[in-house]
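Structure provided below as structure tokens; questions to follow.
All protein chains but one are shown in place.
Naming follows writing order (A, B, C and D), and every chain is counted from residue 1.
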Amino acid sequence: METTRKLIRKQSVEKLYNALTSNRQVYAPVVAADKQIEYRYNPGFAEVTFGHIRSTLSVKNVVFPKVENLFFYTNARSESTITDIDMSRIPEVVLWGAHPCDNAAFDTLRSIFCWDIKDEFFSKRLEKLAVIGLSCHLSDEYCFCTSVGLSPDSKKGSDILLSLLKNGDYHADILTEKGNEIVKSAADLFETVSDEKEVITEVKQKFSHEQVTSKLSAAFEHPFWVENSLRCIGCGACAYVCPTCACFDIQDETRGKNGKRYRSWDSCGFGLFTLHTSGHNPREVQSQRWRQRIMHKFSYMPERNESLGCVGCGRCSSGCPVDMNIAEQLEALQNI
Amino acid sequence: MARIGVFVCHCGENISATVDCGKVADTIGKLKHVAYSTEYKYMCSDPGQTLIKDAIREHKLTGVVVSACSPRMHEPTFRKACAEGGLNPFLCEMANLREHCSWVHEKNELTTEKAIDIIRTQVEKVKLNSALQPIRVPVTKTSMVIGGGIAGIQAALDIANCGHKVVMVERSPSIGGHMSQLSETFPTLDCSQCILTPRMVEVAQHPNITLYTYAEVESVEGFIGNFKVKIRKKAKSLDEKACTGCGLCTTKCPQKKIPNEFEQGMGMRPAIYVPFPQAVPNRPVIDKEHCTYYIKGKCKVCEIVCPTKAIRFDQPDEILDLEIGAIVVSTGFDIKHADFFPEYGYGKYKDVIDGLQFERLASASGPTAGAILRPSDGQVPKNIVFIACAGSRDPAKGIAYCSKICCMYTAKHAMLYKHKVHEGNAHVFYMDIRSGGKNYDEFVRRAIEEDYVNYIRGRVSTVYERDGKLIVKGVDTLLGAQPVEIVADMVVLATAGVANPGAEELAQKLHVSYDSHKFFAEAHPKLKPVETNTAGIFLAGACQNPKDIPDSVSQASGAAVKVAALFSQNGLTREPLVAFVNRTAPPMYSTCVGCFLCQSVCPYQAIEREDFKTRDGKIIKTVAKINEGLCQGCGTCVALCRSKSIDLYGYSNNQVYAEVVALLNEF
Amino acid sequence: MSDFEPKVVAFVCNWCTYAGADLTGTSRIKYASNVKIIRFPCTGRIDFMLLLKAFANGADGIIVSGCHPNDCHYTSGNFHAKRRWIMFKELMDFMGIDMNRITFSWVSAAEGAKWADVVNATVTRIRELGPYVSYKEMVDKSVEEEVKNG
Amino acid sequence: MDNLVKRAKELLENKTVQVVIGYEAGPTGVIRPAFITDPEKAGKLIYNDKCDQNLAVYLTKKEVKNFGKMAIVATLPVMRSIMMLISEQQLFAESIVVLGISADGNLLDIADINIMQGYIEKSDLSNPEKYKALLAELNKLNPEEKFAYWQKELSKCIKCYACRQACPMCYCTRCTVEVNQPQWIPVQANTHGNMEWHILRAMHLAGRCISCGECGRACPVGIPCHLLTMQLTDQVYTYFKVYAGTSDKMNSVLSTFEPNDKESFII
Partner (left out) sequence: MSDNIYKPYLMEIENIVEETPDVRTFRLKFKNNEDAEKFVFKAGQFGEYSVLGEGESTFCVASSPTRKGYIECTFRKAGRVTNALANLEIGDTVGFRGPYGNTFPVEQWEGKNLLYIAGGIALPPMRCVIWNTIDLRDKYRDITIVYGARTVSDLVYKNELKEWEDRPDIKLITTVDPGGQTPDWKGEIGFVPLVLEKLAPSSENTVAVLCGPPVMIKFTMPVLKKLGFQDKDIYTTLENRMKCGFGKCGRCNVGKLFVCKDGPVFSYEEILTLPEEY
């Protein structure tokens, strides 16, 4: 679809938001009581933040929830039956105000969930998702979108991308048919573009991901991994806050004769992630697991999924309790 | 392939009166994995048991739930029946429909539903039961008796007479203990030595008893049936085989001014000595602390005079390694000495003595040849005061308990005194007279009524010296707390019996618990008074708490029976409901991380360490391991273990979890 | 809530309370049938997680009972249990989990009547408190949470 | 902190230790753990009041232990952690050198465990001041409010187990949450399952928590989970008059008992 750019006034943004929340689930960022940025469904417009750098958690849960029920079952004496999930109950969601890195991550996730065999849960959720992104006018030292081929105003993954203008109004880039539908539903709010300057933050490029990828192909045995993962304590924080990490576990939970099988987030950083029943563990120590994390994102995924497993949001680094700074490590890696 | 059989018992009408057994059996029969469900009037009857056995075979049952009375009643019955039916007995569980349901609830829907719930819970549990085999522990049929007092002697002789080997370890140079120091014994006033010494000789001569005197337990490892004990045989500086016990050395020893322990310091002995004339073994030892040769490097008079050249100055201590199957601890007690009592002069008045010292004075073989004479001037005391409960029952002194023997021996002392000093006056201050025991109270009455001992109920506040006399100030509570003052020539304190010095250290070596007074602790105050918490270690005599001779002897015989029972079979068979620490393939070996907090919760010292090593002996990992011989299956370690690496057969995590889930959910 | 029948799970040790409950039966003392017993060798064996699991599976009340102090068949299991329950109770109180729903008791093998009293008192109290709605809601809400998440 | 650098360099040079665990400033200025093996790089070590991570967590980490003998920059919580680790047999006193840091940030001379014990015993072992107010505030809430508060907080938990991984006392090879027979703790992160996890964690740390607050600091979503363990630390002291990590021979509160332990709720 041909993309178009329109103007939406500051006050119209509120109208658009309210129009959307009146008939849809709108998932928008707010500043919680403990100062954490979190996404909530249909918060009042006054609560919605436009000035955040990054939410604590990514928004991947709209397409890859913490827990996704795969089916329900009943175990009776003679008969076990399976009841499918009614996918039509998956709600239409508008993701509001998510930054370009988060939105680009949907493509990355798609490259995992839909390569080879298509994952219907993910696809359906993505299908029912419309993304009204917001370019970044703020950034911090953890941001490195420009190093992974993105930018503070990348359009990838957004249906509409808003960009703040100096006067407080927004440019709206209408990028997809879905975006167009939204615009059409509130056509009067969108005006023709002005020549007001956009406020886009500058994110310095720290490394070249192509170079990292090429270096990694021969870096499996490099001492780098041990040296640089000593302080990693092996929690799953980086994976769980990451917008593109898609590792999951499949478990059953039963109450009485009824139960469900679900998939839930998992992390390659956990020691037991790859543990065999025999006790053998192919990735026994943390350095091997840290290597897996980086390799997966910057070497295996480019080769197997034709996408980079990182969008440069910096959450893993800002959320890491021991400052395992991924950008710093990648910068070092491109020079090994 | 779980195939569970459920057998619902009517117990006559005991269950069926309030529980609809037919409905229960029906409903349960519809549960997943229940292959067979039936009801019967009396499951425990022969036909009932046959029903179970037949069903096991016919339906290839992998588990059985007998829904009847309390498992505390008939679990063994039904487990046996299952075994006879070809099912491992530990794959049988009972659902308690009678005591916990039919007898305690009215007849209604809810009661029947509860019965179903109870059974369903057991069905879920039994699915997870494991086929267990009884644990067999080999037993070394040699026992060790620590302490050669009357309790130890009795235990040793009883065990030896059952045909089992006994090693007796005695710390001092002779066996005999406190009883050998006593003059006469209550309530019969027969001579202590006369009844004791034949027993001592019997010990020495018994073919099944090996006696190590002047020896101490160095360390104890292992567990019931399989203790590994190290004994330190202290050097006696003597070749015991060469020595004939002629006694020449002891008479020639130039060092003769050493306070005699046996005489409670009221006599002297040489540096090479036999503790008392009837000592067993009757061989001297050299007291290295006081021997001139050991102190100054020259003397050797004993060596010169010894006709058989038996003296060995360079003899080292010897460490013996013994394999022991059971241990009797009979290390006895000690008493508080007069110096513990500031109010009675901290022991500075020579004529304030303790009970044991009085025993020596009254003993025909004692320092005064049986004459009651004042230690200070050798005069016969005309007025003598006995103070009972000196220290005992006095929380302020840290001794809240009753020493149990003092009432009786004080009566005996007063009586002995009156028998020897007819014109003298004997006064006894007491709190209560505790004379429970065969012929005991009669004995005390005799002291009061026939020997005119003056019993004053009240406590003595102070004793002080005035003009060579001891002024005893007290009150007579029977006369309205009237002050009493007695001018005495001698005061005898019935001081509290306390744990032996070293008891705590020994308890720690043995891994048995001890109470706050350092007395050894029995496994159960009522039902296991002879056992300790550590299987295979038993108690006899006053090391547990102060006891008189008959009590000590009874307990010793009790301990001996426990040992003999243990030795009566080739091995020990135990219910396999014990804890275990999981094992996994290398390199993990176990999910146990080796924090060993479980060791401190285990009341039985059943948790040991297991090292996993590389081929060249480097320790890779140390994890906990349960000694099946010791574990009693309480499961406290299981609930404590953070990594859930310990589990308990019969009450596994999986089982109890399944029970909770089954009890609360519809199936 | 007149037809509310509380579900109460009792975690008891084999040697004292289980035997005490047997005695209640032998003495034919009646008590509420809402309580169902799970037998453990010792109170020391009772994992605090089981109590949470009981609530999660829909229990409205819990009884935990074992030998009186100093009476433990294994000498010290109940002492360890006591410390565990002290800590557990403090934590539950701090988190606002209703400790009025848990009865901790010592019932000896001779206290058949006390067992009936403990059961009846607990059931009466739970009846007054009603179903443990707030806990059940949390459990149910957790399930919904997942469904909605997207 | 010249003294610290000097001492670390010395220890590495004379091969007393093979690694020094301390703090360094990362490229973004964030303080983070450092593992110095080369004496020439000892200069990277820093210490200031932002160095608040409990480094003792690394003393049980395989790759760090593989270096050999370790020196560790140790503030009071680290020292107490070391005591706990030794008493729970996860660490040998001989395998470490403690570079003690006093409350005012100076290098202490901790020659051996006894000296460290002396220092710990002199220190205030109650929960740090900064947490006391919040604890007190929470304790004032009524049960419903408390339950609501914790439900809200714990609904955020994503089960990343940063709290566990950051805790020096959570050194188990296999955590209870990784046990699936039975599945004690649900794998998925929902409020109820999260609450069970945090109760389990707090109970496992009862009498073992040394009040470093590391679990709360590590939490990426800001759950004050340290308050749970700290509340129990307070209660352990109230009931049993002990603080964890004061001796290398202590037994934890839940693995010991006194016959006269007082409680008021067991009928």
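Methods note: contacts are C-beta pairs under 8 Å (C-beta built on N, C-alpha and C of every residue); 3 or more make two chains touch, one makes a residue touch a chain.
Values in this document were obtained by computation on a predicted structure and should not be read as measured data.
A.B. asks: Among the chains present in the display, which ones are touched by the chain that isn't there?
C.D. replies: So, spelled out: the chain left out of view touches A, B, D.
A.B. asks: For the chain left out of this view, which of A:Ile53, A:Leu275 or A:Ala332 touches it?
C.D. replies: Considering the complete complex, A:Leu275 is the one touching the chain left out.
A.B. asks: So one chain is hidden, and I want to know which residue out of A:Asn18, A:Gln36 or A:Thr254 touches that hidden chain in the complete assembly.
C.D. replies: Hidden-chain contact among the options goes to A:Thr254.
A.B. asks: Based on the whole complex, identify which of A:His99, A:Arg125, A:Lys155 or A:Arg263 touches the chain you can't see.
C.D. replies: The missing chain is touched by A:Arg263.
A.B. asks: On chain A, where is the contact patch with the chain that was removed from view?
C.D. replies: That gives, for chain A, the contact residues 70-71, 73, 75, 78-82, 84-85, 112-113, 115-121, 220-221, 246-252, 254, 259, 261, 263, 266, 268, 273-278, 280, 282-283, 288, 292, 295-296, 299-300, 303-304.
A.B. asks: Residues of chain B in contact with the chain that isn't shown?
C.D. replies: 1-3, 33, 127
A.B. asks: Considering the whole complex rather than only what is displayed, give the residues of chain D touching the chain that is not shown.
C.D. replies: That gives, for chain D, the contact residues 180-181, 183.
Just so it is clear, only the chains that are shown with their structure count from here on.
A.B. asks: Could you see whether A-D or B-D has the larger number of C-beta contact pairs?
C.D. replies: Ranking A-D and B-D by C-beta contacts puts A-D first.
A.B. asks: So, what's the distance in Å between the C-alpha centres of chain C and chain A?
C.D. replies: 45
A.B. asks: Averaging over Cα atoms per chain, report the distance between chain B and chain C in Å.
C.D. replies: Those two chain centres are 36 Å apart.
A.B. asks: What parts of chain C, by residue number, touch at least two of the other chains?
C.D. replies: 48, 57, 70, 76, 80, 84, 145-146
A.B. asks: Would you mind listing the residues of chain D that make contact with two or more other chains?
C.D. replies: Expected reply: 174, 176, 184, 188, 190, 254-256.
A.B. asks: Within their complex, state which residues of chain A touch chain B.
C.D. replies: 75-77, 255-257, 278-280, 284
A.B. asks: Which residues of chain D touch chain B once you look at their complex with the stated criterion?
C.D. replies: 88-90, 171-176, 179, 181-182, 184, 204, 251-252, 254-256
A.B. asks: Can you check the complex and tell me which residues of chain B touch chain A?
C.D. replies: 30-32, 584-588, 665-667
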